[in-house]
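Let me begin by handing over the structure; questions about it come next.
Removed: one protein chain of the complex. Kept in place: all other protein chains.
Going by the order they are written in, the chains are A and B; count residues from 1 in each one.
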Amino acid sequence: MSTVVHPSDVRVDAVRKIVGAEEYAGDVSLEGMVHACIVRSSERHARIEAVDTSAALTIDGVLRVVTAGDLDCALYGRIVRDIPVLAVDKVRYLGEPVAAVVATTRRLAELGAAAVVVEYGPLPAVVTADAALEPDAPLVHEAPWEYARAVVSPDDPPNLQSRAARGTRQEAEAALAGAAHVVDETYVTPAGHQGYLEPQCCVARWNAEAGSLELWIPNKTPYRLVEQLAACLGRPAASIELHPVAIGGDFGGKGSPMAGPLCAELSRLVGRPVRLALRYAEDLAATNPRHPTSIRVRMGCDTGGRLVGLVVDAQVDGGAYAGYKPMPEVSLRGIGHAASSYRVDAAYVESRIAYTNTVPKGHARAPGSPQITFAVESALDELALRSGLSPWEIRRRNVLRTGETGHEGVRYAEHRAAEVLERAERSIRPATAPAGTRHGLGIALYDRPTGLGYTSLRLTARADGDLDVGVAVPDTGTGSHTVVREVLAGALALDPACLHVRHLPTGALPGDQGVGGSRVTATLSSAALLAAERWQARGGEDSIVVELRGEAEEPITSYCAQVAQVAVDPTTGELTLLDLLTVVDVGTVVHPASHQSQVDGGATMGIGFALYEDLELDDGQVWASNLGEFKLPSVRDLPSLQTEVLEGGKGVGPANVKSIGELVNPPVAAAIANAVFAATGVRLRRVPLRAEDLWEALYPATAAAPGRPAVPAAAAAGPAPGGSSEQP
Amino acid sequence: MPATEFLAPSTLEEALGALGGDDTHLLGGGTALALLLKTGMVEAARVVWLGRVAELRAITELDGELRIGAGVTLHTLSSSPLVRRHCPSLARAAGLAANIRVRAVATLGGHLVHADPRQDCPPVLLACGATVHLASTAGERALALDEFLVSFLETAILPTEVLTYVHVPIEPGRREAYVRFTPGSEDDFPTVGAAVALRADDAGALTDLEIGVGAVGARATRHRPDPALWRGRPCTAPTARAIGAAVAADVAPAPDHRRSARYRRHVTGVMVERALSDAWGAAPLPGTATDPSPERGAGALHEH
Partner (left out) sequence: MHFRLNGQTADVDAEPTEPLLDVVRRAGCTGPKEGCWIGVCGACTVIVDGLPVSACLYLAGMAEDADVWTVEGLTADDPALVDAFADAAALQCGFCTPGQVTTAWWVAHRPDVDGGPGGARSPGGAGGPGGDPDVAALMAGNLCRCTGYQAIRAAVETYRAGH
């Protein structure tokens, strides 16, 4: 069956969102609903010696103060179940929930929470992955291997959450030893919040008589959340129902149970519906931000610039709990894909995620990929310099071609890396740097597989002749519900206006795997095509339900190249992004406007990662504690964003789609760092790329006249700042 | 919890009469105070809103001075023809602060009394020699802004006083400029804000020079570099650089975990230099050195 592509029709959710009628969890108001506020730990690591609730309970309107002892639930987690709903005996990070206050209004709940006094007995804390993995480091958890579904054992280093390795270290080391040129550098990325604008929120209603629980919660994996809640609360999954609400931004951050388990327990304990909404400051300090990493990359090539060896050692700060990671191996898969676009004779990639006394980390748009791509694509430019090749040439010589199998061992249907690079080079529009600044141009490349998952869908004929389309997943904003409508309209030859797509409560459909892993568009459009087929072949029924289980077919990956042009003001180190060109490799674009919006939004998020976003977690405290400090890119920060779409790729499933949402943000930081190097000769190996760091590199403190030597020190020192080695 | 009393007097007299009690707070636009109230950092028994006091919302030209009511919003300040004519750098600074939603309500009085060193208007007002007028039931007093600003979030105002007006001398021939350095997002407080006000004689030699710097120390500061550096000279690039260096040596960077003192001191000098250049004229200063950095870089298309 072929796919009909419609001109960009108005999104299914556009009008209700524009007029303010869309319903988010914070807009849900139930009869008798009361409000909760969390009492959070003021310590990084401490025993809870006493919790004094008496003052809070004297406040008129405070209904109840709940501590761990009042709860009747288990630890929770997406895979590893290591997270207590409220801290038991000890706290493991600043901001960890210790108690909760329920009151008639939110303001009173907040006042109540402020009045709860917790006494702590401080314990030694570890706040970086490096420190946590030292043999005699203080223990964040005494026996982490005992948690359900843990992937570590007593033989592992003390604070390990997980370890993932690919390849053979000896072989890769041997290859490096024989390389003509080698780069050995460490790249550092900070903790970063997903930056969704809607703080985490949940409304829960416990019905004691029916023994049932209803939740309104912005969660992108509703069916999985039901399972997680069932396990945590010790209730049958069938007794839990999630009502559809819109999600005010996700980017990986709305996949964890978050406010859900606590809100459910509070509702049970007070016997009323409860709303638990976080303030943004709480969200920044204590939800599930992106993992900070320190990634050592050793990469070598022969005299012809061919990559012969790669060893990656990534130390990752997983925070106080592992339970927000959804992969069975509890890893960040992006890191494992290091240098996946290239042919490398021998590669070894290892990452170790550590427990630390910091906010637990979770998934953020292309988990692990922005970090590893910054490291590897920067290192590749450093290697190009050593081997006398241009950044373009080293990539051209090493990208995988269709038919080849890369060092990951996957044989993809096609590799369009060379075409993507070629298109990028041809599409550059030279930008003009203002007088007094220096221009630089940088390139970075990335590829990402598209998967197919499991979902279900219901078509129902309406009395007016239109069709109701029930889907099992929320549209996190990507336009996935619109894609369903477009695909169905095409396949059934119907006017899209006759199709009414709605997200149904859990229980209404057999199930779904959830949004994530770059598969939602592929999965939903394949399901829609299947549904259309069944609908046309149906007998007399006026409603059908289809289930789609992504079958293994040919693996698909897609490429993205980005070219950044910057202007650097050498007197201040100020870095201005002038232009960002994004070239994406696509199959069929089902809804062009949504697709373009993913590209623009992804590029912008990449810019934020590259230039601004840092929770400043250095000593275990989130210093960038509000959106005034944790800076997201604003409209006037953006350069001209150019997009080139390389059509004609082979996508997944009959709908022939390739992923886009997580394809565009990972390479931005390396493209900009490479451009900065081109402009100044300074190699920045830490994001965000800051003016001050650039200036410090240009004018180290030892320079005679601060800030204005005749020749920038880094340039004078030659092409190898940072101690890379040149081998014969 | 007793409810907070909210008063909206329509005259200054009424407003003054409402002051003096414990936990009484004046309210301008509330962009600073609202946050403190919401987070419980300030507990108010009484809030006295000045938004209805019409006389404090006016901008007038009076005896060679611009008299700006404390209730004038940053938005009004930035779009006022009078301010644009007589003190364009103040209009500019007010229009660069925050975003339209904050400018629409934040008042000049609240801005100055809040005394966050990163704010945009104080450096300009310091450079232009502004005076702050304070009233209480006991009478009135005027203070140079330099005396009014004390330290981080601290001014010389008394709990019984209202900041009523800010007076800015109108000086024909004054050239002024404000530059704001935001190396990260533009939607942010400045890392350094530098304002200059200068005058030159007919021969093109500097006769007056005042400089204000924000965001560096615990408060916005006023600087008058040694006249030996500039008096009687045209504002050439070397002169501007020397003035910048003098101001850089003069500032006292407050501790900041984000940016080093060394960097902020350096950038202060550069921004002062640039403000001088902007004030002197749109063209680059005579004798501007080109960027000394050598050519390099793998993918560079242009060099400037």
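One rule holds for everything that comes next: a residue touches a chain if its C-beta (ideal position, glycine included) is under 8 Å from a C-beta of that chain, and two chains touch if they have at least 3 such contacts.
Computed from a prediction, not measured in an experiment: that's the story for all the values here.
Q: Which is it among B:A104, B:I170 or B:A261 that touches the chain not included here?
A: B:A104
Q: Out of A:Y93, A:Y223, A:F251 or A:W535, point to the residue that touches the absent chain in the complete complex.
A: Answering carefully, the residue with contact to the hidden chain is A:F251.
Q: Identify the residue among B:R241, B:R259 or B:R274 that touches the chain left out of the display.
A: Checking the options B:R241, B:R259 or B:R274, the one contacting the hidden chain is B:R274.
Q: List the subunit A residues touching the unshown chain?
A: Interface with the chain not displayed, on the subunit A side: 8, 10-11, 13-22, 24, 26-27, 107, 194-199, 246-251, 277, 279-281, 434, 476-479, 593-594, 596-597, 599-605, 626-628, 632, 634-636, 638, 641.
Q: Take the complete complex as the reference. Which residues in subunit B touch the chain that isn't displayed?
A: Against the missing chain, subunit B presents residues 3-4, 6, 8, 27, 30-31, 34-35, 37-38, 44, 47, 49, 51, 75, 78-79, 83-84, 88-96, 98-105, 179-182, 186-187, 271, 274, 278, 282.
We adopt the following convention: only the chains that are shown with their structure count from here on.
Q: Measuring centre to centre with CA averages, how many angstrom lie between subunit A and subunit B?
A: That pair's centroid distance is 40 Å.
Q: Please name which positions on subunit A make contact with subunit B in the complex.
A: The contact residues of subunit A facing subunit B are 59-60, 110-111, 114, 381, 384-385, 390-392, 428, 430, 432-443, 565, 570-575, 611-612, 616, 623, 628, 631-634, 636-637, 674-675, 677-681, 688, 690-692, 695-696, 698, 701, 706-707, 710-712, 715.
Q: Which residues of subunit B touch subunit A in their complex?
A: Where subunit B meets subunit A, its residues are 1, 40, 181, 183-188, 257-260, 262-263, 265-267, 269-270, 284, 291-294, 296-304.
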